[in-house]
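The complex appears here without one of its protein chains, the remainder shown in place.
So that you can tell them apart, the chains are marked A, B and C in the order they are listed, and the count of residues begins at 1 in each.
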Amino acid sequence: MTQFQEKTAITRIERLTDDIFRMTLESYEIASAAKPGQFVMIRTGSGKDPLLRRPFSISQVSNGKYFQILFKVIGRGTSLLAHCREGESLSVIGPLGSGFHIKCGATNCLVGGGMGIAPLLFLAKSMSRKCTVKPPLVVLGARNKEELAPLIKDFKELGLHVHAATDDGSLGTHGLVTDVLKDLDFDSPTEVSVCGPTPMMTAVHFFCKEKNLGCQVSMETAMACGIGACLGCIVPLAEGGYAHACSDGPVFDAKELLWQIR
Amino acid sequence: MTQFQEKTAITRIERLTDDIFRMTLESYEIASAAKPGQFVMIRTGSGKDPLLRRPFSISQVSNGKYFQILFKVIGRGTSLLAHCREGESLSVIGPLGSGFHIKCGATNCLVGGGMGIAPLLFLAKSMSRKCTVKPPLVVLGARNKEELAPLIKDFKELGLHVHAATDDGSLGTHGLVTDVLKDLDFDSPTEVSVCGPTPMMTAVHFFCKEKNLGCQVSMETAMACGIGACLGCIVPLAEGGYAHACSDGPVFDAKELLWQIR
Amino acid sequence: MANSLTADLQVSIGSLKLKNPVMTASGTFGYAREFEPYVNLHRLGAVVVKGISLQPRMGNPPPRIVETSCGMLNAIGLENVGVERFITEKMVSLQDINVPVLVNILGDSLGEYREIAKRLNGVPGIAGIEVNISCPNVKKGGVAFGTVPEMAAAVTGAVKEESSVPVLVKLSPNVTDITVIAKAVEEAGADGISLINTLIGMAIDYKSRRPKIANVIGGLSGPAIKPVALRMVYQVSQVVSIPVIGIGGIETYEDVLEFMLAGATAVQIGTANFVNPRASEEAVEGLDHYVNEQKISSIRDIIGGLVL
Partner (left out) sequence: MANSLTADLQVSIGSLKLKNPVMTASGTFGYAREFEPYVNLHRLGAVVVKGISLQPRMGNPPPRIVETSCGMLNAIGLENVGVERFITEKMVSLQDINVPVLVNILGDSLGEYREIAKRLNGVPGIAGIEVNISCPNVKKGGVAFGTVPEMAAAVTGAVKEESSVPVLVKLSPNVTDITVIAKAVEEAGADGISLINTLIGMAIDYKSRRPKIANVIGGLSGPAIKPVALRMVYQVSQVVSIPVIGIGGIETYEDVLEFMLAGATAVQIGTANFVNPRASEEAVEGLDHYVNEQKISSIRDIIGGLVL
């Protein structure tokens, strides 16, 4: 059941890089109900500018009552969040959306790019717990080492091996996550779970299609309400028409979406 | 010369009562140019809501490079100010407006009500320094002791005797500042300098008119620009037409204004 | 906040009696069920559901929404399931929510408006119709129905003829003189006037040099437009004698009071539902508290009570 919690206490704020922050919030209701791939809508300030809430993936839950978000400062809303202090409260709605399907029978491969890595940590944790036979493969990409290293750390702490890719080669493979993927051996059935920038997800989708691997993607679109009321957050469907990222997604079976090669 | 200082450092914030704060800001340019009765326009937040700057009287300058404002939280802008932290910066324009005329030859009487007391402290200090012969008489009113006591303190520290009046009688005279005034002996020529709510200033003006005392008042109106450009801040003149509180005032000779008995 | 509502908050719009003046605005409250986790729906005066057309509409391509200063632009393109599926799928689940449901309708010809109204007539659970006349009339070169008094009146008349429930007409604010349109729809038989719909606006991303919404232009809503809405409600209330329903940037009970003082009999909360999903219920609670505390005998005493 989604919650609307006016006063969700910030218990911790960590600055991971120049512009990437991790925020821990306390909410038994949200933390205990959350599934990997779900998100929260946060009001970043008390005034009317910025007006709308901002969506953030739940990147981790702990001790049954805390949940974390990982965010990058890109505009006014995230900048206000970065200036919050521990002990302050935020208005949060969540958990929202569908979340990833966890298929323990399959080989699981998690592919994340940039801030799209956020929900995958929660997913990796759940998988490690549920699917004890095979730990998931993890492929993470970002612009450079500075950005990627702190995000990889949490996965390593879970005991997972991470294949890294950076645009500038400063960490792991010099190139895209798909450059890593094509060198991996997938013994079918494989389920690839992806979150990242659209061009990356497009590339991974086509890769999976070619290799006949399962692929689920978490879509980021502009959102006004996050709860299926405004119809603003659409993603085009392969069969025509649109789905709503907030209520039908944000996680979709990649085959069901319409992908454009740019 | 007025300054526009994007980053004026907050060196101190003190909470005097539940909703009254004193803020010390560092600016050599503003502090060294300021005269009693002048004000500053402060941007209270970084966003577009609230949009406009807020006017505050300069209540004190010290060490040639600090100035203080005293403010009461009444809405969004003042509430944002109250949440500022020492070390942060504010965008400030000032000093603005005309200021009080200091006439050392006359008996000076300072009359303040509520937050209108703010500029009178600066005025009292200047007078004590310039007009060494006769210290000014000080009459201060507010709703109750809780509100008035911390405001009176600074005047006492200047060695001035303060006549207090409170609406509920919890400090000094039970009643209005005019109840105090009518018991004082004025050996003409006397110059009364007033700042406070309009009904109070109206009463003091009529009192002075009757007793034939000089009277200057500091007017508070809504202001958009503070620099004479928007023509929003008018006060009606006795001779007809309007003056602009920010550029022609905020201090006016009471006789020049149109006073309405309510 | 009072837990049980005690003040007299009732208002009526034609034969429609509302327990309080707070409704939700079309397109901002989904089909009401989306808000069940947050709001006790039966506490509201009424809910107005997303605009329904004769045929299903896919709506506009993305991006459809963008935030602006104290507001947002939307060009949803009137995505909806069409009147048939609305009746069979949506209306069924709305019947037992214990709050009057108003159905917002739209069309691109007079005939289409008439058809929808006819189809909805008699469907159980529909307490009223709200006619969105901001849509372009395709037969008249795309001029919006709501910008020409004759066209506005014609739509009103057609829907009235087919409806046995009260009919509200929702005006477009993108006109030179809103009072002319208001008078036209009143004469044509409207039971109430809802205003305002969104202002037409646009946003551009200077980096990509592209419009921020795919449809190029969209509808501006939220606190930014409140002063325009309040002015139009005031102007229209002066010239019509049917109830006016105020819409535009309303979030709190204070906003509701302002619109009622300007002359509104009821209000609708729109964009604020996205910011605070409990806004509508909180406004009701706030009104209840205010009317009690101020010892006002009925909220109706506030209507048009502006002191000049």
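Structural remarks
One rule holds for everything that comes next: a residue touches a chain if its C-beta (ideal position, glycine included) is under 8 Å from a C-beta of that chain, and two chains touch if they have at least 3 such contacts.
Because the structure is predicted, anything quoted here is derived from the model rather than measured.
Shown chains touched by the undisplayed chain in the intact complex: A, B, C.
Check C:T68, C:T265 or C:S280 against the missing chain and you find that the one touching it is C:T68. Among C:Y38, C:F86, C:Y113 or C:Y234, the one in contact with the hidden chain is C:Y234.
Only one residue in the set C:G45, C:G59, C:G107 or C:G201 touches the chain that does not appear here, and it is C:G201. Residue C:K226 is the one among C:K19, C:K90, C:K183 or C:K226 that touches the chain missing from this view. Where subunit A meets the omitted chain, the residues involved are 48-49.
Taking the complete complex into account, residues 1-4, 43, 48-53, 91, 93, 221-225, 227-236, 240-242, 247 of subunit B touch the chain not shown.
With the whole complex as reference, residues 68-71, 73, 147, 174-177, 199-204, 206, 208-211, 216-217, 220, 222-228, 230-231, 234, 249, 254, 257-258, 261-262, 305-308 of subunit C touch the missing chain.
Going forward, only the chains that are shown with their structure count from here on.
Seen from the Cα centre of subunit A, the chain whose own Cα centre is farthest off is B.
Note on chain placement: the centre of subunit A and the centre of subunit C lie 36 Å apart, centres being C-alpha means. Subunit B and subunit C have CA centres that are 47 Å apart. Listed for subunit A are residues 48-50, each touching two or more other chains.
In subunit C, the positions touching at least two other chains are 69-70, 223.
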